[in-house]
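Written below as structure tokens is the structure these notes are about.
And then chain A:
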Amino acid sequence: MTDYEMIRNILSFSFFAGGMIFLFLGMLGLLRLPDVYNRLHATTKIGILGAFGVMLGIVMKVGFNSMGIKAITVGMFLMLTAPMAAHMMSRAAHRHGVGLCKESIVDEYGQSYYKDQEKE
Partner candidate 1 sequence: MNIGILQVAMVFMALAMIPCMYRILVGPTILDRVVGLDAMTTVMVVMLGVYSFVHESVFFLDVALVLSIISFLGTVAISKYLDEGVVF
Partner candidate 2 sequence: MYHNIPILLVAVPIFFAAITVFLRSRFKLQKALNTTVFAGLFIMSLALLLHVWENGIVVYEVGEWGKYGIILVADLLGSGMVVLSSFISMMAMIYGQDYMDKETALDTTFFPLFNIMVAGLNGIFLTGDLFNLFVFFEVLVMASCGLIVLTGRGDHTPMLYKIEAIFKYLVLNMFSIIVMLTAIASLYATVGTLNMADISVKLAQLSAAGTMPWHVYMIALMFIVVFGYKAAMFPLHFWLADVHPSAPAPIHAMLSGMVIKVGIYGILRIHYLIFPDVLFLTRPIILILSLVTIGVGAASAIGQYDLKRMLAYSSVSQIGYVLLGVGMGSVYTTTAALMYLVNHAMAKSMLFLATGETLYHAGTKDIRKMGGFIRTSPFLATIFLMGSMSIAGLPPMGGFIAKFVVFDSGLEAGFYAPVAIALLFAIFTLFYLFRTWMTIFWGELKEPENESDFIARSPTPQIKVALALLAVAVIFFGVYPEPLFALASEITAQLFDPQPYIDAVLGGQVR
């Protein structure tokens, strides 16, 4: 095993592991954060990062062969779509009447601030 390969392996593995850890944290956020908007922060950003990390790990490991390209594609696609999905979900939440959590301090979008969370 050459040094180059060694470095590549370590790098790829750390991307890989980092991605997973971030993802896990994101999911923890999903569990812990107070309202749907905050949870979206966790899943979108950290989730994407986690996914991207793992995909990058793959690219590091295999290079730009078909697998690497696919991995990049997956990551790029997530980056393209996840924000929109988050946008759609948060917008839907707000317009559906899901209020912000009680810790919230401002809502310049609408008047649904502090609404009862239980509403579905």
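These made the cut because all candidates are chains of the complex that A comes from, given by their letters.
Basically, a contact is a pair of C-beta atoms (placed from the backbone, for glycine too) under 8 Å apart; a residue touches a chain by one contact, two chains touch by 3 or more; residues count from 1.
Not measured: the values here are computed from a predicted model.
Between chain A and the candidates 1 or 2, touch in this complex occurs only with 1. Those residues of chain A that touch candidate 1 in the complex are listed here as 12, 16, 19-20, 23-24, 26-28, 30-31, 36, 39-40, 43, 47-48, 50-51, 54-55, 57-58, 61-62, 66-67, 70-71, 73-74, 77-78, 81-82, 84-85, 88-89, 91-93, 95-96, 98, 117-120.
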